[in-house]
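The following block contains the structure, expressed as C-alpha cells.
Just one protein chain is left out here, and the rest sit where they should.
So that you can tell them apart, the chains are marked A, B and C in the order they are listed, and the count of residues begins at 1 in each.
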C-alpha cells in the first residue's frame, strides 16, 4: 500500500495552522453576521471540522481538484480560496465568486480547482468522478477529492458515482466528513453499519477511517489515498470522524443532541490540538496567537471589503444563463 | 441463523416441476410468437432461470408479496398467476391482466400478491420495501420478495431502498437474479466486486449466494431468508447465480457472449436438473413427460383463448387514468 | 367553527386530523421528527404520533418516494415531505414512472394513494437549488394530481382531500406562505379538487394566479383599482384537475387575461392556461393578447436585489395588467 513517506515540516504545519484559523475565523464571523441579520439566506458552518479540509488540501497539489458541499467555506479556504471574494459572495456583491448569484452554498473557484460547493446533498461525488474521468482520458496527473457529508452516502448519486469510479479505476478520493449528524439525523439512525467505510467494500475499493480532528491522522490517511489515486491505483474512501460545533444551518434548535455532547467534542478542538503539537515542537505561544490574530484580521478585512463593494446589476442576469 | 427445517416433499417437488415447465413452455411459446411477428412490442424471456422464481415462490406463502421485473413472466407463473390472463395481456386483449394497457413488461396480479412487473430497472425494490413497511406497520405476518436482476444493483433505487429496509428492519428479501449479463454488460464490467452479495454487507444485512439453477439450493437459501424476515430478523439479500438462454429482448444479436458459453450453461438446465432429482427419487420418466406435456398444453390453451378474446375499447382509456 | 392560524399550522392540522381519523396515514421525510421539518411544518407531531408514523428518513428522496409507492399499494396513505421542492428532481422516477402509471398500466388492479408535499418557491435567499417552482413538470404527467393552495384554509382543505384521494397528489406549498395567517375551519373538511375560486370580482381583466402570486395579484388589483381598473383575480387552487370552466367564464366576462406564477415563464403552467383559453370558448371574447407574468428564464440568484428582479413582483403584475387593459 502506498504511504505518505515524509512527515509534514514545521513550516508546513504552521501554514496549515494559519489555514485552520482562517477557516475558523471566517465561519465564526459568518455566524455573527447571520445572528445579526446582516446576511441573506442561510449558511452551514464548518467550525470544529477544520482539520479535515485543511489536512486533505495540504496533501493535494495546487493543480488537483476538489468538489465541495453545502458546508463548503472551509474547503474553499483550504484549497487556497480568496477570503474577499468569499465574503463578497456571502454579501451578494458583484465582486463575489459568483457575482452574487450563488451565495454561501455555491462557492466555486475554478482557478484553484474548486469545482464548486453544492446545495444538493451527494451531487458533488458524481461530478468529482466525472472530473477524474476527464483527467484519466486526458492523461493528466491530477487527482480529485470529493468532500461529502455522512448524510450523503444514502443518496443514489453517491452509490452510482462510487461504483463508476471503482469500475473505471479513476483517480478520485471520497472524503466523507462524518460529523455524526445529517441535520438532525444521527449516523446510527441512517445506517445499519458501525462504520461508514463499510460501504467502500461494496464497490471493491479501499476504505480508511481516521480521526478527523487530528490533522496528522487526516494527512496520513489522505496521503495514502491521494498517492494511490495518483499512482493509478483507483479510488479510495476516507472517513474522517469529526463533529459540527454549530447548528446545522442558520436556524436549528438542536433538539437532537445534548449540550454535554457538544461540550465533550469541543474539548477535542482540532485547532487547539494542532496548536499543542506546534507548542510541543517548540513554537512559541505568541507566534501561534499572532497567526490566529492575523487570520481573524484577514477575515475582518475581507468582510470590510465586501461591505463596501457594489451590488450586482440585475440587467446582466438573462445574459448569464448560457455560456 | 434460521434454517429451512424440512426438505420439500416429493409432491411439492412435482408441483414445482410443473411450475417450472409452465414457465419454460410459456416463454418458449412467447419466443415463437414474437419470432413469427405475432406479438406487438418487446419481451424478455426467463428460459433457463426457472428455478429461481419457482424456488423462491415455493417458499413464500400465498399471502406473501413479490415485486417483479421486465423479465417477469416466470415470477407471475411461479406465484400462481393465470396463464390465460397473461397470454391475453401479451396479445393486448381486454381479458389480459391489464386490459391490454401493460403488455409483457407490466404484468401484475394483485390478488396473488404480485405487485407488478416493472419496465424500470431497479424500481421494484423500493416498492417491495414500501410493501414491507406497510406490512410491518399493519402488524401483518407476510413478507415481500423483490426479484431484481444483476444489472439493477447499480441503480440508486436499489441502494436507497435496501438501506431503508435495513435501517427499518423490514420483512423483505432481495432476490438478485444474477444471470451474468445486464443486456450486453457482463457483471464483471459493471461491478468491481467478485460477488454481488458483497453489497449486502454495506447495509448491514446478510447476503447469501446460491446456485440459481439448483432448485433445492434456491429453496434452502430463500427458506433461510424468508424465515428470517418473517421472524422479524429483517432483510436479506439472496444472489441466485443463473443464466439467460435467450437474447436480452426480442432483438439481440448477442455479440457480447459466445455460443460456447450459452451451450455450456444449457447443460446446467434447471428443469432437467429437477427432473433428475425426481427420477432419482423414483418418479417415472413418463410421469415427468406427462407433466411437461400438460404444461405445454396449458400454454397452448392460454394462447388459443387469448387469440379469440376481444380487443379493448380505446374509449375506456381516459377514465382509466385515475382511481 | 373557524379561527385564524398560519398556513404551516393548517398543513399540520390537516395531517394530524387525517392521522387521527385514519391509521393508514403516516408521514415520511427528512428531519420531520424532533427537528420538525426544515420549515417547522411537522413541529411536535412526533410527540403525538411517535416515530413510526412521523418517520424520519435518511437522505434518500428517490428511495423514500419509491417506498411510499409500495406502502400505498398495500393500503397505507403515506404523506411525504420533500425538504425542499427542488429535491423532487431526485424522485422524478418513482413519481412519474411508478406512482403516476401504476393504476393505469396494471389495468386498474392497484392504486397509489400517495401525497408528496413540496415546499417550493424563492424569496428566501436560498438560491438556485433551493428556490424552484416545478409544478409544470407534474401537470404534464397523466396520473398525477397537482394542488397549489394559496391560503391556510385551502391548504388544510386541499391537503385533507389529497390524503383521502386514491391517486398520487403533488402538493405544492410556498415557503413564504407558511407564516401567512387566515381563517381556517376547525373541522376536517376536504375541499374538492378542480374548483377554482374568484378571489376578487372584477370587470376589466382576469388575472389567474397561483400560490403566493394570488396574494401579489390581489395587492396589484388594489392598486389598479385606484387607477380605475377593475381586476378579477382567479385562483385555480388545483392545477390538475383544472377548473377550466371557471377560468373561461371569467375571461368571457372580462375579455382580458393575465396569468401570474412564480415558476419561470418558458414552459410554465401559465402556458397551459393561455392554451386553454386561446383554444377554447373564451377565445373570441379576448380583446388583448394574453400576458404572462412569471419568473425570468434564469435560475434563481442569491443576492436579494437579483432574486427580487427575477421573481414576479406586484409592480410587474400592475404593469402587465395595465398594458393588457390599455393595449387592445
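In the analysis below, a residue touches a chain if its C-beta (ideal position, glycine included) is under 8 Å from a C-beta of that chain, and two chains touch if they have at least 3 such contacts.
Since the model is a prediction, treat every value here as computed from it, not as a measurement.
Novice: Where does the absent chain touch, in terms of which shown chains it meets?
Specialist: A, B, C
Novice: Any idea which of A:137, A:253 or A:293 touches the chain not displayed?
Specialist: Checking each option in A:137, A:253 or A:293, the one touching the absent chain turns out to be A:137.
Novice: Among A:167, A:182, A:219 or A:240, single out the residue that touches the unshown chain.
Specialist: Candidates A:167, A:182, A:219 or A:240; residue touching the omitted chain: A:167.
Novice: Going by the contact rule already stated, which one of C:42, C:97 or C:151 would touch the omitted chain in the full complex?
Specialist: If we include the chain that is not displayed, C:97 is the one touching it.
Novice: Can you tell me which of C:16, C:59 or C:128 touches the chain that was removed from the display?
Specialist: Touches the omitted chain: C:128.
Novice: Just checking the interface: what residues of chain A touch the absent partner chain?
Specialist: These residues touch the chain not displayed: 65, 67, 96-102, 106, 108-111, 115-116, 118-120, 123, 125-135, 137-138, 156-157, 159-161, 163-164, 167, 320-323.
Novice: Footprint of the hidden chain on chain C, which residues?
Specialist: 62, 86-87, 89-90, 92-93, 96-97, 100-101, 104-105, 127-129, 134, 136-137, 139-143, 240, 263-264, 266-272, 274-275, 277-280, 283-284, 286, 288-292, 297-299, 301, 328
Novice: Would you write out the residues of chain B that touch the absent chain, in ascending order?
Specialist: Looking at chain B, the ones touching the missing chain are residues 40-42, 89, 92-93, 98, 100-103, 105-106, 118-122, 151-152, 154-157, 182-185, 189-191, 252-253, 255-256, 311-312, 314, 317-318, 320-321.
The definition used in the following text is that only the chains that are shown with their structure count from here on.
Novice: Farthest chain from chain C, comparing Cα centres?
Specialist: The chain lying farthest from chain C is B.
Novice: If you average the Cα atoms of chain B and of chain C to get two centres, how far apart are those centres in Å?
Specialist: Each chain reduced to its C-alpha mean, chain B and chain C end up 40 Å apart.
Novice: In angstrom, rounded to a whole number, how far apart do the mean CA points of chain A and chain C lie?
Specialist: So the centroids are 36 Å from each other.
Novice: Averaging only over C-alpha atoms, locate the centres of chain A and chain B and give their separation in whole Å.
Specialist: Centre separation, chain A to chain B: 45 Å.
Novice: Multi-chain contacts in chain A: which residues touch at least two other chains?
Specialist: As it turns out, chain A has residues touching two or more other chains at 154-157, 189-191.
Novice: Among the residues of chain C, pick out those that touch two or more other chains and give their numbers.
Specialist: Each of 58, 60, 62-63 in chain C touches at least two other chains.
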